[in-house]
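Only a portion of the chains appears, each positioned as in the full assembly.
Letters A, B and C mark the chains as written, and numbering starts fresh at 1 in each.
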Amino acid sequence: MRDILDAVADGELSPTAAEAELRGYARTDAGRFDAARAARTGIPEGIIAAGKTPEETASMAVAAVETTECALVTRVDATTVEACRTRLDERFPDADVAYDDRARTLVVHAPEYEPPSLSATAAVVTAGTSDAFPAGEAAVVLEEIGARVERIDDVGVAGIARLFDRLDAIREADVLVVAAGREGALPTVLAGLVDVPLIAVPVSTGYGHGGSGEAALAGMLQSCAPLMVVNIDAGFTAGAQAGLIARSISAARAE
Amino acid sequence: MRDILDAVADGELSPTAAEAELRGYARTDAGRFDAARAARTGIPEGIIAAGKTPEETASMAVAAVETTECALVTRVDATTVEACRTRLDERFPDADVAYDDRARTLVVHAPEYEPPSLSATAAVVTAGTSDAFPAGEAAVVLEEIGARVERIDDVGVAGIARLFDRLDAIREADVLVVAAGREGALPTVLAGLVDVPLIAVPVSTGYGHGGSGEAALAGMLQSCAPLMVVNIDAGFTAGAQAGLIARSISAARAE
Amino acid sequence: MRDILDAVADGELSPTAAEAELRGYARTDAGRFDAARAARTGIPEGIIAAGKTPEETASMAVAAVETTECALVTRVDATTVEACRTRLDERFPDADVAYDDRARTLVVHAPEYEPPSLSATAAVVTAGTSDAFPAGEAAVVLEEIGARVERIDDVGVAGIARLFDRLDAIREADVLVVAAGREGALPTVLAGLVDVPLIAVPVSTGYGHGGSGEAALAGMLQSCAPLMVVNIDAGFTAGAQAGLIARSISAARAE
């Protein structure tokens, strides 16, 4: 502890980083940032922009970089991206800032950040174009955890030949994240064809009865082929748990 | 009208049959029997045993045979079947009485009844064993309307190879009735592979969230491949409308 | 395959059209376009504008015309129509572009396109003015499939005399699509009066409990007269399946 305080006194450590070191979290205007999350759970603390002002999000992104050398912001829009870039530019002008508009994510790496790298592959599979947002979010989280990510798009069951075309590629992955909206049948069909862990992501497409992803969620929970499910549009959750699976496999390979 | 009354006077026509002739329906202890239904809508009036006492059901079955020379009773159990047989034996000892315990139907044909015969085929397809009840009900209704019925069972998507094995047989039908429970994905997959009318029947299997057929119903309504839907377990409805489609095609063939 | 590649080399075939020929689908910025859909299922691949940017929709419309000589875009708004017209004008200046603001559809025919023509009629029936959108969508799909379409409007059951006035016209059709909101009683009443296949479309009118079309959907599924149902506002689905029925009848007539 004395070392940390000395480093603060010497200006080598910001008070935010020092607090994170001592307590495991940093305080910001927009609440606490749980800097110890990744160490404790293997999953980086994501900052959800939805429901926060752009300034609050930017302030948490800065705290994240300050304490963990990286930041992962989800559900961003253009205004939030702008606010983050401005604040990050001031504080970490050399940081690498990557915005993915389909996935609606913003990923920040400080120059000194050493991203993890796993020897395991996750395939992120979508039924159609409208599944791009949660699938993209899952892919970004997986990449941050260090997994190799394979994207397999537009293989929905309405034209099932498309799925069979890509089956070999899918089977090569160590774990699958499968996003589908409307009736959400793709994960069920796929789970009957592969022998690796499969996480299904219901997507909030569709209208009328069972719209907003409720039909897809219910169908995945009732699937006649066993599979795991996350909440509607919960790409982050799917990517995080798929990342843990990839991490375990990678660690086992390294044993 | 005079002819009818004369026939009653002569004992050639029962009062029940005379009333049906004059008004289009017959009165029974258990309510009216709509004897003109088949003529008006092309669909025989089904007698739903569920919610009636065995005696009420038997009384309506007798009225049906008396006025239309046939009866179609659905959702029967063993006690109801017994009650119907007893009453029918007294009144129509020569009638043909057929009980299907999987379909839970009882079909009665008076000796003089001439069943319709269509030159059109309906395939009744199931995902698994537990879909036998509504699929069977649909098949019986289709047969009463006169369609040729092809049964294709156990082709659920969890082992999709089974479906492809039977695809040629399925494609030969003029209209499809497809029953599936749990997540109900089979009709969606099939609708992307065929070019004939397809009626999906959600089945009340499954448990937990979306159980009792609600997940299957919602998924079929949201299907990314266009298809028609009936209520959960509504085999009669599916068979009746598939029968109308078969009848139209058969009539067109005869033009 | 060599022929196709030669044609591309000679500039007689665009790469998009060549890919569609070879794989059955074309890739666009907004995802794949399933060019083989109509051949496989008898139903043209509809492009749903809702949930896409005007540019994405326009890009898919162009791919559709390029590969199938026609395009059918649904749930369009004014901006999307404008974007489509602009892109189509550049690429297919002689195409016929028809926008129906009530049905919210955009239909495009290349000059060389030969639309199908069936000898079968579908009646599209509405209960009231607010059913115009899904009814119109169903009618447009039916026309694209080649059916003759008869429109019967404003015959809701609150003034049931209006329905009886039009009953003869309704009975002449080979198949019925019946759209109704609020309590959705019209299809039930009608199904007791006709002997042709009937597809009910619940419409998202009404407010309070059972609003957004849920009361109409539940009522149609529970109908005491057998009928087929599609999801709330699902005019495309109703039109597509009614089109398959019309196509089967037409083919039977031609046998």
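Going forward, a contact is a pair of C-beta atoms (placed from the backbone, for glycine too) under 8 Å apart; a residue touches a chain by one contact, two chains touch by 3 or more.
All values reported here derive from a predicted model rather than from experimental measurement.
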Starting from the 3 chains in place, I would like the total count of identical chains in the complete complex.
8
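What we mean here is this: only the chains that are shown with their structure count from here on.
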How is the touch graph of the chains shaped: line, ring, star, complete or other?
complete
If every chain is reduced to the average of its C-alpha atoms, which one ends up farthest from subunit B?
A
Specify the angle of rotation obtained when superposing subunit A on subunit C by their C-alpha atoms, rounded to a multiple of 5 degrees.
90
Can you tell me which chain is nearest the middle of the complex, judged by mean CA position?
C
Taking each chain's centre as its mean C-alpha position, how far apart are subunit B and subunit C in Å?
30
CA centre of subunit A versus CA centre of subunit C: separation in Å?
38
Can you work out the whole-Å distance between the CA centroids of subunit A and subunit B?
50
At least two other chains touched by the same residue of subunit B: list those residues.
191-193, 217, 221-223, 225
Which part of subunit C faces subunit B closely enough to touch in the complex?
40-43, 120, 174-175, 191-199, 217, 221-223, 225-231, 234, 236-237, 240-241, 244-245, 247-250, 252-253, 255
In the complex, subunit B residues that touch subunit A
127-128, 156-160, 182-185, 188-189, 191-193, 206, 208-211, 214-225
Interfacial residue positions of subunit A with respect to subunit C in the complex:
128-130, 153-154, 158-159, 161-162, 205, 207-210
